[in-house]
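The complex appears here without one of its protein chains, the remainder shown in place.
Showing chain A:
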Amino acid sequence: MFAVKGLKKTFGNNTVLKSIDMQVDKGKVIAILGPSGSGKTTLLRCLNALEIPDEGIVGFEDHQVDFSQKVKQQSLIQLRRKSGMVFQSYNLFPHRTVLENIMEGPVQVQKRDKKTVREEAIELLDKVGLKDKKDLYPYQLSGGQQQRVGIARALAIKPELMLFDEPTSALDPELIGEVLRVMRDLADEGWTMVVVTHEIKFAQEIADEVIFIDGGVIVEQGAPAEVLSNPKEERTQRFLHRILNPTD
């Protein structure tokens, strides 16, 4: 459904992604793991053209963008409209209420009927457990609540693919669970998701496939049972050991 071929990204003379190929099948959840600075965020941002790759083909079956050539702005916008993104730092619109945040995309971009969108938005809020917060402003919410609104906002445009960049890493430990629960529900509902995360246990539970990247390449990929419980590559083993035994 969604695929990446020969993706390359350089910042100055720092080659962050060397050559990435990946495929995301409909309804699958892919977890991306890797050490800090390995290029996880950059990869995810390349998937919806927030970062413009130097080379490579990114896209859905019916809309592919080849970054080796000059790309039209409209083509990028088209690509972005097919995926929803959830940020580490939420990035809610502070000047709009919770409900307005969620309705903004469907109403302003997709030009859909306001009344229908409103009903859908309230349903989405119900799904993330924040129906009673619809008229509040983002600053009146906790981090976990803001992130759940962030998820609802991304879902509202009815994307084919949901992208998550460490959605819980800015949260206090006691708030992580509520966000992970919402994500697990989405996985169960059959959403196609790519999730960058440091939550190994969570990845193990919800991912259909785990990708471990380091040094700009995919070091290892496969079912979570293989990659996480029984890694073949030494770099993966070291990374997992470090993250599971932080005091060693």
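Heads up, the rule we're going with is that a contact is a pair of C-beta atoms (placed from the backbone, for glycine too) under 8 Å apart; a residue touches a chain by one contact, two chains touch by 3 or more; residues count from 1.
One rule holds for everything that comes next: contacts and distances are computed from a predicted model.
S.K.: As a check of understanding, state which of "Succinate dehydrogenase/fumarate reductase, flavoprotein subunit", "Transport permease protein", "L-cystine ABC transporter membrane protein" or "Acetolactate synthase small subunit" is the UniProt name of the chain not shown.
M.R.: In UniProt, the chain that is not shown appears as "L-cystine ABC transporter membrane protein".
S.K.: Using the definition of touch stated at the top, determine which of A:12, A:94 or A:173 touches the missing chain.
M.R.: A:94
S.K.: Thinking of the whole complex, not just what is shown, which of A:77, A:217 or A:243 touches the missing chain?
M.R.: A:77
S.K.: Looking at the whole complex, which of A:43, A:58, A:157 or A:183 touches the chain that is not displayed?
M.R.: Of these options, the touching residue for the absent chain is A:157.
S.K.: Tell me which stretches of chain A touch the chain missing from the display.
M.R.: Where chain A meets the chain not shown: residues 48, 50, 73, 77, 80-81, 83-85, 87, 89, 91-95, 104-105, 108-110, 137, 139, 153-154, 156-157.
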